[in-house]
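Every protein chain of the complex appears in place save one, which is left out.
As written, the chain order gives the labels A and B, with residue 1 at the start of each chain.
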Amino acid sequence: MSRAKIAALILIPLLIVLASLFLGPRSINPLALDGVEREILLNIRLPRVLVAFLMGAALGASGAVLQGVLRNPLADPYILGISSGASLTAALGIIGGLTFLGAFTVPVLAFIGALATGSIVGVMGWKRGGLWPERLLLAGVGLSFLFSALLMLMMSISTDEGLRRAMLWIFGDLSLSEWKRVPYGLGFVLAGIVLSATRAKALNALILGDEFAYSLGFAPHRERFILFVSVGLMTAASVSLGGMIGFIGLLMPHIMRFFIGSDSRMLIPASALGGGALLCIADLISRSLLPPMELPAGVITAIIGAPYFLYLLRRKDVLSI
Amino acid sequence: MCSASRRNILELDGVDYAYGKRDRFIRGLSFSVGEGDFVGLLGANGSGKSTIMKLASGLLRPSAGSVRLWGRDLAAVGHRDRAKLISYLPQTLDINVPFTVGELVGMGLYPYDIPPAMTVAEALEMTGLTDKADARLTDLSGGERRRTFIAMTLLQGAGLLMLDEPLANLDIKYQIELVRLLRKLRLERNISVVMALHDINMALQFEKVMLVKEGNLIGEGSPENVLSRSMLKQAFDVDVEVRRSGNEGVYISLQDHF
Partner (left out) sequence: MKNLLFILLLSVVLPCSVSASEAASGPRRIVSLSPSTTEILYAMGLGDRIVGVTNYCDYPEEAKRKPKIGGMSNPSLEAVVTLKPDIVVLTKDGNPKEFEELLHSLRIRTVVFFSRRVSELPGGIRQLGSALQAEEGAEKLAGKIERDLQRLEAASRRASGASRQKVLFIVWPEPLIVAGPGTAIDDAITLLGDRNIAASAASTYPKYSLEEAIRQAPDVIAIGKGSGMDMVEVSRGLISRMTSVPAVRYNKVCYLGDGLYRLGPRIVPGIEELAQCLERKSPR
């Protein structure tokens, strides 16, 4: 890793964060703020950009971890069914009009749904004293189907208005970002990133296989469990902050492998920075394309992400963990 | 055998093992490896060489009996401490991760907070990979890949190396070099090596061999004693003649079969 790459990894996301803070359909000049502009900058854009960055960072990092844990280049944090579980409980709150925790009702419901799903997948993936990648993957895919079906069922019996709101949430909605959400988002996402980054050596070894990991002095099942928990926390926090954002978890680790290689010690933080930056850009675009209407940021990440992903697919070596 | 005075660093005593709910595959296995030993583990496909190596390094847990490393119960040794005592190199290396050679070899240092004497550069040099340090694992030939993992294992610096078929898909040149390198390290760094083997000719060059059949040791000792015509027939179900000649050393003859 050259110094230039490290500098680029920090500077480019920083510039993107600043751009999404000050640019948009109407740019804000930080040197000439009137009262309204100041309020918009401090109470609307700043928390929104922070939440976007946290969500993207959580997805990028958990994608990098999960592709390694499952030894599968096509894994993304949503493959474990965590997001469909969160969507189901969130939609329940939105369509059912639950408000028992005020503005926190839907995020808390989503978080509970995500953690519950993660736990079910963990229990299903557990056999003979540990988690097994194939079992986790299949349990996650199976649960995803079940929860998606239940979600469809709920949507087909809901009113058109409730349906639309649920759809907006599921496609990722950053307009709900406010300061109240930042501390808990920061707490869980940072905890997940730190937890997984401290296990990065074990992750590298697990990527080689359980026998190598064991020989290098790790307990494969214990390490895999810790990494799985960190992915669960980050994904749950991300989904609960603003719904489902496609492609970052799948795509960002691959882009970063292309630039900095496969060593998880660099890949996890780099995917977090890259994921945060990508979602900030996507949100900037979603605000700017048809103002004053806002498009779902999750749709934009997929529209930017999918073609780039297909382009990478044409290149050798990149589509591996 | 001169190992009588050396202390045993690996002792298996009455080890039983069964895969899943099937019948016991290994019954009452007992053997020991002394400090500085260089042992070839020989047997037909499916004879249990890998199982024995995994039991000895703790990857598989025996259903009965004990495994002791340097006199300590293997199950009671912490994972990182164990990795400094024994390392197991699996046979299959079907790893499709574009780690660079340098990155992968460097993983040998994972058990350490303070790196041991050997450096990545030295490990690469020993295995002839210095100019491949930045190459990706996915771009290497089978032999280069094998040597990369050997370099990682050497860097890990354990006192006992359990190498599962390390000579598989290596050119004869690198087979010879690897065996010579390991012998040299045995002397310089006082390491012990147990190596699973297929090649009877190569086994004949070892000081000590163990012959395995259906999960049991059927012979243990110097190749001259163990690799007799009758023993080989028993282990491999093939009739080969072991020839000794002053100039050419020891080898098996396949002449009668063609």
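General remarks:
By definition in this document, a contact is a pair of C-beta atoms (placed from the backbone, for glycine too) under 8 Å apart; a residue touches a chain by one contact, two chains touch by 3 or more.
Given the structure is predicted, the values throughout are model-derived calculations rather than measurements.
Shown chains touched by the hidden chain across the complete assembly: A. In the complete complex, the hidden chain is touched by one of A:Leu74, A:Ala103 or A:Val123, namely A:Ala103. Touch with the chain omitted from the figure is made, among A:Gly187, A:Pro291 or A:Pro307, by A:Pro291. Considering the whole complex, the residue from A:Leu150, A:Leu176, A:Ala219 or A:Leu312 that touches the absent chain is A:Leu176. For chain A, the list of residues touching the undisplayed chain reads 24-26, 35-36, 39-40, 43-45, 97, 99, 102-103, 156, 159-162, 164-165, 168-169, 173, 175-176, 178, 287, 290-296.
Note that only the chains that are shown with their structure count from here on.
Taking the mean of the C-alpha atoms as each chain's centre, chain A and chain B sit 44 Å apart. Of all the residues in chain B, the ones that touch chain A in their complex are 54, 57-59, 79-84, 87-90, 95-100, 103-104, 107-108, 110-111, 136, 138-139, 153, 156.
On the side of chain A, the complex with chain B involves touching residues 201, 204-205, 207-209, 211-212, 214-219, 257, 261-263, 317, 320-321.
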